[in-house]
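Below is one structure. I have some questions about it.
A single protein chain has been omitted from the complex, and every remaining protein chain is retained in its original position.
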Amino acid sequence: MTGFSLVVLDVLAVLIVVYLYRVVRGPTVYDRILGLNGISTKAIILLVVIGTVYERVAMFVDISTGYALLNLVGALALAKYLEQRGAL
Amino acid sequence: MNAAHSNTLPLRTLALFVLWLLLSESYTLGHMAIGFAAALSVAFWNSSYLSRSEYQVRWVQAFAYLPWLFGRILASGAHLSYLILHPKLPIDPKMIHHRPRLSSETALVILGNSITLTPGTITLEASSDELVVHAMDDESTMDVVNLRLENKISGLFVRRASRQ
Amino acid sequence: MEYVGAGLMTVGLLFMVVAAVGMVRLPDVYTRAHAVALTDSLGAVFLLAGLAAQQGFSPNALRILVVLSLLYILNPVIAHATIRAARRSGLRPWTREKP
Partner (left out) sequence: MSYSFELPLLILLILTAGGAIVVKDLISSVLILGSYSFFLALVWAWLGAVDVAFVEAVVGAGLATVFFLLTLFRMAPEHILIQRSPPPISAVIALPLLGLLLLYAASDLPAFGDPQSPASSHISPYYLENSLRETQTPNVVTAVLMDYRALDTMLETGVIFTSGMACWLLLGRKHS
């Protein structure tokens, strides 16, 4: 199944470029945050897929869990701040 | 920390410890001791965040709720995909103000989360007397407006016999 | 089991492609948030469930399911927080008929 996993990895990488376009272009800062959130969701999945390709799921799942939690903290901090301060 | 929380402390510790055992795959004494200490301290330090509510979860209905929610997510996901891929982009975004009849905070959180998870609707504001929901078009709003989600969720909780 | 996993992953990928298309086509933050929620709730769930199915019944499948449920719980929170910040800072949602 490694061939199929590689296809999944490549498709996800291409999709990330689309989200990156939104992060770079996004008219408001909220578009950028949303784009970054989409990228990190995909990156978390990418990590798990890489883990299955290498057959070391345990370690990669640790990384992706840590990243998911950090992503939550970062996004919440950012949203809270922008809420208080208003749009830029 | 009041009496009600210390009652569930061993239970929560046990649940966290079982999760640790399943995830760590290492059953030496040292690792298990570390895991137990971690589970106990997490369960202990989070005690103050549990608010003592007068509602009790009906676990059978709660487990039946998840597959049902997933079915709704699938259906509205297909609908949203149709909206996005349609060449004319037939979307008609609108805000709906919805007054939930749920009195428990937990139920309100679950309702808000379910609305956001269902494609086509996102909770914008959640307070105990009003929910503001942003919806893609009229069809996506159905579950919120006709109270299907809400009735399901209120079925998950039962008022606890008051002990004081 | 492997073919079930591959099928689930393909469905997940399809939903993700749709969400990416939506990310480009949709007109404003609020509607784009719907597209991101679509990726998270359906694409990620199908993909990770497919990966777990490929692992069979093993601790590894359980680990993947932990990541899945984490995404399932945390992502609505992030989407809600972002959109609420956008609304509170006074961003007007796009509507079909221009006022």
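Some observations on this one:
Order of writing sets the chain letters: A, B and C. Residues in each chain are counted from 1.
Note that a residue touches a chain if its C-beta (ideal position, glycine included) is under 8 Å from a C-beta of that chain, and two chains touch if they have at least 3 such contacts.
Keep in mind it's a predicted model, so treat the numbers as computed, not measured.
Within the full complex, the chain left out of the display contacts the shown chains A. Touch with the hidden chain on the side of chain A covers residues 6, 9-10, 13-14, 16-17, 20, 23-24, 26, 29, 32-33, 36, 39-40, 43, 46-47, 50, 54, 56, 59-60, 62-63, 66-67, 70-71, 73-74, 77-78, 81, 85, 88.
Here, only the chains that are shown with their structure count from here on.
Centroids built from CA atoms put chain C at 17 Å from chain B. Between the CA-based centres of chain A and chain B the separation comes to 23 Å, rounded to the whole angstrom. Chain A and chain C, compared by their mean Cα positions, are separated by 11 Å.
The set of chain C residues touching two or more other chains comprises 19, 33, 59, 63, 66, 77, 79, 83-84.
Within chain B, residues 23, 25 each touch two or more of the remaining chains.
Those residues of chain C lying in contact with chain A across their complex are 2, 5-6, 9, 13, 16-17, 19-20, 23-24, 29, 32-33, 36, 39-40, 44, 47-48, 51, 54-55, 59-60, 63-64, 66-67, 70-71, 74-75, 77-79, 81-86, 88-91. Partner chain B is touched in their complex by these residues of chain C: 15, 18-19, 21-22, 25-26, 30-31, 33-35, 37-38, 41-42, 45, 59, 62-63, 66, 72-73, 76-77, 79-80, 83-84, 87, 93-96.
On the chain B side of its complex with chain C, the touching residues are 22-23, 25, 70, 73-74, 77, 80-81, 84-85, 89, 91-95, 112-113, 116-126, 132, 134, 136.
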